[in-house]
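The other protein chains are all here in position, but one chain of the complex has been omitted.
Every chain is named by a letter (A, B and C) in the order it is written, and numbering of its residues begins at 1.
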Amino acid sequence: MEYVNDLKWEKGMSIKELVSAYGQLGFQSIELAKASQTIVKMKKASAKVFLTFTSNMTTSGLRGFFAQLVKLKMADAIVTTVGSIEEDIMKAKGEKFAIGNFRSDDIALHEQGVNRVGNIFITNESYAKFENLVIPMLEKLLAKQKRWPVSEMLREIGLLLDDEESILYQAAKNNIPIFCPAITDGAFGFHLFIFQQKHPEFIVDVVADFKNILLCTSQDDIKGLIALGGSVSKHHAILASLLNGGLDYAVYMTTARESSGSMSGATTNEAKSWGKVKDDSDAVTVIGDVTITFPLAMIAALEELAKAGVVKQ
Amino acid sequence: MEYVNDLKWEKGMSIKELVSAYGQLGFQSIELAKASQTIVKMKKASAKVFLTFTSNMTTSGLRGFFAQLVKLKMADAIVTTVGSIEEDIMKAKGEKFAIGNFRSDDIALHEQGVNRVGNIFITNESYAKFENLVIPMLEKLLAKQKRWPVSEMLREIGLLLDDEESILYQAAKNNIPIFCPAITDGAFGFHLFIFQQKHPEFIVDVVADFKNILLCTSQDDIKGLIALGGSVSKHHAILASLLNGGLDYAVYMTTARESSGSMSGATTNEAKSWGKVKDDSDAVTVIGDVTITFPLAMIAALEELAKAGVVKQ
Amino acid sequence: MEYVNDLKWEKGMSIKELVSAYGQLGFQSIELAKASQTIVKMKKASAKVFLTFTSNMTTSGLRGFFAQLVKLKMADAIVTTVGSIEEDIMKAKGEKFAIGNFRSDDIALHEQGVNRVGNIFITNESYAKFENLVIPMLEKLLAKQKRWPVSEMLREIGLLLDDEESILYQAAKNNIPIFCPAITDGAFGFHLFIFQQKHPEFIVDVVADFKNILLCTSQDDIKGLIALGGSVSKHHAILASLLNGGLDYAVYMTTARESSGSMSGATTNEAKSWGKVKDDSDAVTVIGDVTITFPLAMIAALEELAKAGVVKQ
Partner (left out) sequence: MEYVNDLKWEKGMSIKELVSAYGQLGFQSIELAKASQTIVKMKKASAKVFLTFTSNMTTSGLRGFFAQLVKLKMADAIVTTVGSIEEDIMKAKGEKFAIGNFRSDDIALHEQGVNRVGNIFITNESYAKFENLVIPMLEKLLAKQKRWPVSEMLREIGLLLDDEESILYQAAKNNIPIFCPAITDGAFGFHLFIFQQKHPEFIVDVVADFKNILLCTSQDDIKGLIALGGSVSKHHAILASLLNGGLDYAVYMTTARESSGSMSGATTNEAKSWGKVKDDSDAVTVIGDVTITFPLAMIAALEELAKAGVVKQ
C-alpha cells in the first residue's frame, strides 16, 4: 500500500521530481503520475504506440512538441482531425497565431477578420494563404495517381513541407502514418471539393485507409495508446486496436466526463468492457486540460527514457 | 429588463409551462428556455435547419425522437457520427440495449460479452447481427453504382429499413440527407473495408458529399442549427453553414466547456468571431446532458409550433 | 432487466410523463428519473428529509419553489449558506433581481452598481436596503436573549417577514429549522459584527446549533437527503445524518465532479464508504445544473405524491 506524502519544494526541483511527487500527492496528480509511468512502460515494452489529438492542440504550441515526439520515435501512428493538417501546414509556411482572451468581443473580432479558438486568435489571412498552398499540392498528387488513401496523401504533403517543427514533415520523414478519418471536415475538405469539381477522377479513398490503420499494428504487437482529447481521432485508434486484440497500455487525457456517455468522455474502465483495453492492461484516465497535463507527463517520461537510453535527444 | 421570478408548482403543470417558467428561473434554465424559443423562431422563419448529434445519443432513446423530428419536418439535414448509423440499423432490426450502471465491473461485463456506453449496455450479439445485415446492403448498393457519396449511400440503406422509429428510414422517406463525414470510424468502416477488398471498384466518395452538404442550403436561405454534443457532426454543419454565409439561428447543447479550446466546447459566442454564426443572430449555448435538456427544449417548442399550426402531429 | 426505449412526443405530454420516459432514455436522464422516484420513496416511507442548497439557488427563482416545498411539508430541515438568508430577506422586502448575461462587461456593471451572479444581476441598492432591515431585527433578538443558536435566530427572523414565497417565513411558520453553519460568511456576517461591536454580550452560538441539527433526527428515524449543489450545506446535512446512523435515501444533484476529491463533487457511492449513506439505501447522483434538473425531478415527484394523497396542494 502506498501513502499520500506531503509535497515539499526544493530549489531547482526538476520536472521529473515533481511528477514523481505527484504520484503520492492526490486526486488527478496521482493519475497524471501513473500516465507518465504508463508511457515509460509502453516504450520499454517496445509497444507500437498510437498518438491521437484534436485540432485545437495543433492550434496550440503542442504542435511542435508532437513533431518532436515523432522525431524521437515516441509514436508509431498518429490520428487527428483535419484542422490539425490545415494548421500544421499554415505554421510550416510561417503563419503565426496570436495569444488572445477567452472573453473577447467576438463581433469586434469578426469585423477585424480574426477567428477565435478559446484564447488563441487565427486571422482570415492565414486561411487565405492556406488556400493558395493547397491547390498546387493537390495537382502534384493527381499527377502521381488518381486514388489516394488519406494517410498516403498526407505523407506526400508532408514531404513537400520543410519545417522541422511540422508534424506532417516529421511524420513523412520518419515513415509514421497520419490518419484522419474525417478528412473533409475543414477548409481542406472544401479545397478537395473544388479540386474534384475540376478533376472528377481524383478520389480520396477513406475505405482503403482503413486497411492502412488496421495493418499498422497486428494481433502480435504489444500496443499502446496516448489519446489526447476525444473525438474521432481517439475513437479511430481505439477501433483499430480493438480489431487487433485490444490495447496493452492506454493513457487517456481529456476534459470530457463519462456522465453523458460520449466517446470523448469514455474512460479506460469503460474501454475494458469492450475489450478495447485488455483486462490486465496498464490503463489510466487523466482529467484536465491537455496543454497542462500532457507536457508534464510526457516530459517526465522522456527524461526517464533518455536516462534509460530508450530515447535519444 | 426581465426579472427573476419565483417558480411555483401548479398541479398538472405542462412541459410548456415549465420551460416558460425556466425563462425567468436562473442560470442554465434561462439558457434552455432561450434555446426552446430559438427553435420556435427558426421554424417560424422557415429556416433550413441542420440537426447534429453524436452516436451516444442514438444509443439512447433519443433515437426514436430524432426519427419523429424528421417525420415532423423539424430538420432539413442531419449530421452525425457512424455509430449512429450502426445502432439505428441494429435497433431497426429489433436489437435492444439494456439500462446498466456507470460503475459496473467492466472486466466482468467483458467476460459476459457486454459493452458499456455510460449507463447503457450493448451486447456483442447485436454487433454480430449487424455484420450479417451490412454485407447484403452493400451488395445492393454496388449493383446500382460504384461510387457513392456518403449521404446517398445512407439514403439507399434507409430505404431498405422498415421501422417508423428509425432515423435512416424516416430521413430516406422524407428526403432529408444524413451526412457522416467520418463514415469509416466504426464497425461499418470495417465492413466497408472487407467489402472493398473483394470489390476494389467500390468507392465511398467523401469529397463528393461535401458538395451535397454545401448545396443543401444556399447563401439566400435562412439557416438554423441545433447541435447536440460536439465532434465532427457539430463542426461539419457549422462549416457548411459558414461557407453559405453563416447561421441566422444557432442552438448548441453540450456538456463540453470552452476552457480547453475544443470544437465540442466552442460556444455560439466564439462562433461569431468566425462568422459561423451571424453577428445579429439568435444564438444560445446550453450546458448540460442532452438527454435531459434537449427533450425539454424541443417538446416545449413542438407544443408551441403545433398550436401555431407550423407542426402537425 | 430494463431496456432503453425510444422517446416519442405526444401533444400535451405532462411533466410526469416526460420524467417517466427519462427513466428509459439514457445517461443523466435515467439518473434524474431515479432521483424523482427516490424522492417519492422517501416521502412514502415517512422519512425525515433534509433539503440543502447553496445561495445561488436562492438568487434564482428556485427560492419561491423552496418556500412552497416547505409549505407542502416536503422537507423537515433545511441547510444552506448565508447568501440564501440575505437574498430571501431582500426578496421578501420587494427587491427584484434582473436577468442578465454570462458574458457581461463586468467593469461596466461595477460602475453601474450592479453585481453579477452568473446570468443574474443584483444591485448595490438591494444590499443597502438589506442593511437597514437587519439591525432592527438584531435589536429585537437581543431584547429576547443574548445567546442565539443560528437556527433559532433564523426562525425569529422568519417570523418577522410576511411573504408566502419566503423560505425563512414558511420555515418559521411550519416549524422547519434552517441551519447555516457559516453564518458570518456574507453581508449578514458583517452586520452581526457591527452589532456585536456595540453589544458585546450578543453571541451567535454555532456550537449549540450542532445539537439542534443532531436532534432534529434520531437513529430510529428513516432519513432522506436532497442535496442541491455542494458546499458546507451539503456536508452539514450528511454529517448530521452520519452521526445518526446514515441516510436511507439520498439524492445528490450537482455540477461538481468526483475527480478532484471535493465535497461538492463527492458521489453517493463515495458516501457509502463513510456510512453517510447506508449500504442498502436508495441513492442517486444527478450531474447537471440544478435550475434544470431539480424542478423536473421534484415536480414529477409532487404529481405522484399528490395523486397518492401524500402531498396536498
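Please note the rule applied: contacts are C-beta pairs under 8 Å (C-beta built on N, C-alpha and C of every residue); 3 or more make two chains touch, one makes a residue touch a chain.
Predicted model only: the values in this text are computed from it and were never measured.
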Among listed residues C:S46, C:S218 or C:N269, the absent chain is touched only by C:N269
The listed residue (C:D6, C:E31, C:D88 or C:D209) that touches the chain absent from the view is C:D209
Logged for chain B, residues touching the omitted partner chain are 26-28, 103, 257, 259-261, 287
Contact residues on chain C toward the hidden chain run 54-56, 59-60, 81, 83, 102, 104, 106-107, 109-110, 114-120, 147, 181-186, 189-190, 192-193, 196-197, 202-211, 214, 229-232, 235-236, 239, 243, 255-266, 269-275, 279, 289-291
Hidden partner sits against chain A at residues 1-15, 18, 21-22, 24-32, 56-57, 59-65, 67-68, 91, 96-99, 103, 118-120, 165, 269, 287-289, 291-293, 295-296, 298-299, 302-303, 306, 313
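Assume only the chains that are shown with their structure count from here on.
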Neighbours of chain C that also touch chain B are A
One chain's C-alpha mean falls closest to the whole-protein C-alpha mean, and that chain is B
Residue numbers at the chain A-chain B contact, same meaning over half shared and different meaning under half, come out as same
In terms of CA centroids, furthest away from chain B sits chain C
Rounded to the nearest Å, the gap between Cα centres of chain B and chain C is 36
Chain centres from averaged Cα atoms put chain A and chain C apart, in whole Å, by 44
Touching at least 2 other chains, the residues of chain C are 26-28, 103, 287
